[in-house]
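The structure's right below; bear with me while I get my questions together.
One chain of protein is taken out of this complex; the other chains stay put.
On to chain A.
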């Protein structure tokens, strides 16, 4: 029979490592319902129960260096079915936050850094942004029934402020039109900020609370500055 210390280094086990985690990981009864519910179970040897167990055992390096927290979509099905109500998606996010920032996979941290520095994930300059909005606005105005349509940028006292998902001013400008047409038809008094307009908040994905707070704070500042009461943030 294989002895436990042939599978793993038992000296690494330390229940104190994640004592500050408030996600109830030590309540796990290892029933495996989370793993049955998870669409990513089986990929790269992952299932949510194993990750919860790693955390409970205090195996920090294995958890933080693993791809597991990053291939999880934090969809919350596991938590929904968990009989012990373990906060698995929050736990995943907390483990992501412990990854060194230059080792965050893909463009997530780079995009977030650009957003903190420039106001949007693309680093798109203000004049280019305004040009794109006005250009798309002119296209709408050429359609029958939308005569006179314009994009109200930085409008004081509007009823609704909208944010913009960066892909809509990058590769998917056609998709800017849907909400704008609805606003036009409904006679809505709306506006969009000329800078700091980013509607995505990748700190949610990288576990970066400070960055999230900064991004949200910018939207709140717009609302104060422009005296807008309602926010439409469909990202």
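Here, contacts are C-beta pairs under 8 Å (C-beta built on N, C-alpha and C of every residue); 3 or more make two chains touch, one makes a residue touch a chain; residues count from 1.
Convention: contacts and distances are computed from a predicted model.
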Protein that the absent chain corresponds to, by UniProt name, given "Cysteine-rich domain-containing protein", "Aldehyde dehydrogenase family protein", "Ectoine/hydroxyectoine ABC transporter permease subunit EhuC" or "NAD-dependent dehydratase": "Cysteine-rich domain-containing protein"
Chain not shown: contacting residue from A:60, A:77 or A:155: A:77
Contact footprint on chain A, counting only the chain that is left out: 39-40, 43-44, 67, 70-77, 79-80, 89, 92, 105-108, 111, 144-146, 160, 165, 167, 175, 177-179, 181-182, 185-187, 200, 202, 204-206, 232-235
